[in-house]
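Removed: one protein chain of the complex. Kept in place: all other protein chains.
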Amino acid sequence: MAVSASSKVMNNVETVRETLYEAMKNDDRTVILGEDVGDRGNVFLITKDFVKEFGPERVIDTPIAEASIVGIAVGMAMEGLRPIAEIQFADFIYPAFNQIVGEAAKTRYRSNGEYTCPLVIRTPYGGGVRGALSHSVSIEALFYHVPGLKIVAPAFPADVKGLLNAAIDDPDPVLFLEHKKTYRLIKGEVPGGHYTIPLGKADVKKAGTQLTVVSYGLYVHWALEAANQLETEGISVEVVDLRSIRPMDRGTILESVRKTRKLLIVHEDNKFGGVGAEISAMVAEEALFDLDAPIRRHCAPDVPAMGYALPLEEEYMSSPGEMAEAMREMARF
Amino acid sequence: MAKTEITQVRNSLERQGLSDDQLKAIFRNMLLQRQLDNRGFQLNRQGKVPFALGSEGHEALQSGAAMAFERGKDLLAPYYRDLGLALGIGLTPYEIMLSIFARAADHNGGRQFPNHYSSKKAGLISFSSILAAHIPHAVGAAFAMQYRKESGRAVLVTCGDGTTSEGEWHESMNFAAVHKLPLVMLVENNLWAISTPLSRQMGQPDIYKRAEGYGIPGEQFDGFDPIASYGAVKRALDRARGGGGPTLLEGVCYRFLAHSTDDNDMTYRTRDEVTAHRKDDPLPRFERVLLELGILGPPEIDAMRKEVLRETNEATDRAEAMPFPAASELYTNLYEGAWEPWQ
Partner (left out) sequence: MRPELAPFERHGLSDGQLAAMLRTMLLQRTLESRGFQLNRQGKIPFASASEGHEAVQAGAAMAFRRGHDILVPYYRDLGLALGIGLTAYDVLLSLFARAADRSGGRQFPHHYAARALGLQTISSLIAAQTCHAVGAAYAVKLRREAGRAVLTTFGDGATSEGEWHEAVNFAAVAELPVVFLCENNEWAISTPLSKQMGQPDVYKRAAGYGIPGAVVDGFDPIASYAAVAEAMERARSGGGPTLLEAKCYRFLSHTTDDDDRTYRTREEVAERRKDDPVPKFERFLIARGVLTLTDIEDLKSSVLAETNEATDRAEAMPYPPPAAAFENLYEGPWEPWQ
């Protein structure tokens, strides 16, 4: 993607905000609905001042009722609006499970195409922010099992913009996951103008030859930090940022793995039944004999989420240091 | 204003049978609640704790309700804004401070946000940050009481105005009504849900009016008046304990502070609005009543304030000195016994 003249450096909050703003401006079918998205401008200020410009009819402060936030958005989508529903924190999405899995994901299928559900559900997820058990979970594994949904989890501002635009344009329901620790931490060059990045395309964020690391979200940044450290130690690591979790990019992963012959999967969500399990299975099915080492997953332990107390959070979360160690072990194998 | 307040309380009926000592205890609880609240915010500003949440404006409602709670018998299923209720049913400032500091000795072992108490001993049911999720639990607890024919017991469950919009709230009310369970649903209506005002939360502002639709009694009371709160909660709990089924109560109060230390309420409401409600601040209001009635004198109130401050300081120091949970605590208490998903 060429960086155009009008590109600028933004963090992830600013990028989500600007992308949503453009969507609201360019298409009056677009509405945003969620808790505290109006006058408060969302708890992370993502929709700050939107209500002043677009009015309370299009920037809808909903009652505290997640099932209906998604359910009403489904109805809007079926009747020609382009709703962007917000779940304030991913941890509050469970009441909406029925509407996401049972309804949104099945609308097109059950009506055999007569009705469709072009809907984006945005939600901040992930930890490392002292969010305790109920403001820090990862939810992707609970949903990536579901045919009919698409799931995106970008890590870099430029990807946030391209993928959010793609999600908004998409004719089917998309769960758009924003890692809340990256919101203000991660800055990057964002091209100007409207562009999209196709869902289902991973991106090699760092080329390397001895080991492939696949990750997404916050951990891509930490994996890059670790990989850069290993570079100084003479170990060449390739870092693949999945970006999309459903659909997932087979080609990029296989190409990388066939080159490096080693695969390490790193994610913040629990290891058991996580996204890494599907990647491992796919690589084992397609490229087992190209591997020089067993596939390894460096993922969260089997506990529901991180506790509030600092040691509990640190124990749950990985770190660039731990990732570097896992990479060294793989490289030595 | 003050005059009517006082004549009302002097009238023994309006006292709802509360003794001088009980009235004093209610007031002391209110002072302690406010002191601890402020301490949480202070510690946050000092960078000592990452998060705190205040309940200023809810003191009267909670202290009155707590007085109606029968320790050792009733169960409380509260939400995160119920510091005064927790104190009122027996939690100590030290326990509160352990939760604010997320220390190992906290009831939750430092796992949850502050103010997410749980204490089996006090009859306080564990709850999470997920709004309304605790209400079905309260209904289940009430069902267990009814099933075991434990008359004389009831469950007091609380939530905010915003939480009444959740489907789980409705499902709980409906089930409690069908089975005539010993349950009191106390809504602490502080007119705001973070930035969402009541007018965007529901189509009409009186939550207690939903009771008729469930076929249960409903009542609204002044949540700035601890005696009114006590009276309403006592009547409802007594009805529940005696097999008369559930009640929907609504105490109207106000949230004086921002939602939490992470919120800035001036982005969605005016200073003037807050100031106008501050004029009714339940603490000075109740203080005036107790002074006028001669239940407490200025020196006693002064002494009470000092004691509450001392208690808060002591609890702060003691809790701060305690250790964090060890990293290995991340893995305990997921299931009974040790755990590995692959066996």
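A few comments on the model shown:
We just call them A and B in the order they show up, numbering each chain from 1.
Basically, a contact is a pair of C-beta atoms (placed from the backbone, for glycine too) under 8 Å apart; a residue touches a chain by one contact, two chains touch by 3 or more.
Since the structure is predicted, the reported quantities are computational estimates derived from the model, not experimental observations.
The residue from B:Lys24, B:Lys209 or B:Arg318 that touches the chain not shown here is B:Lys209. Note that of A:Leu81, A:Val120, A:Ile265 or A:Met317, the residue touching the chain absent from this view is A:Leu81.
Within the full complex, the residue among A:Ala65, A:Leu263 or A:Met327 touching the omitted chain is A:Ala65. The chain omitted from view is touched by exactly one of A:Val43, A:Ala73 or A:Val239, namely A:Ala73.
Seen across the whole complex, the unshown chain contacts chain A at 31, 57-58, 60, 62-63, 65, 67-68, 70-81, 83, 95, 98-99, 102-103, 106-116, 147-148, 150, 171-172, 200-201, 246-251, 282. Where chain B meets the chain that is not shown, the touching residues are 165-171, 174-175, 177-178, 180, 199-204, 209-216.
Here, only the chains that are shown with their structure count from here on.
Residues 50-51, 102-104, 109-114, 128-132, 162-163, 165-168, 193-196, 200-202, 262-263, 267-268, 324-331, 334, 339-342 of chain B are the ones touching chain A in the complex.
Residues 35-36, 38-41, 43, 48, 61-68, 91-92, 94-95, 130, 132-135, 272, 301-304, 306-312, 314-316 of chain A are the ones that touch chain B when the two sit in their complex.
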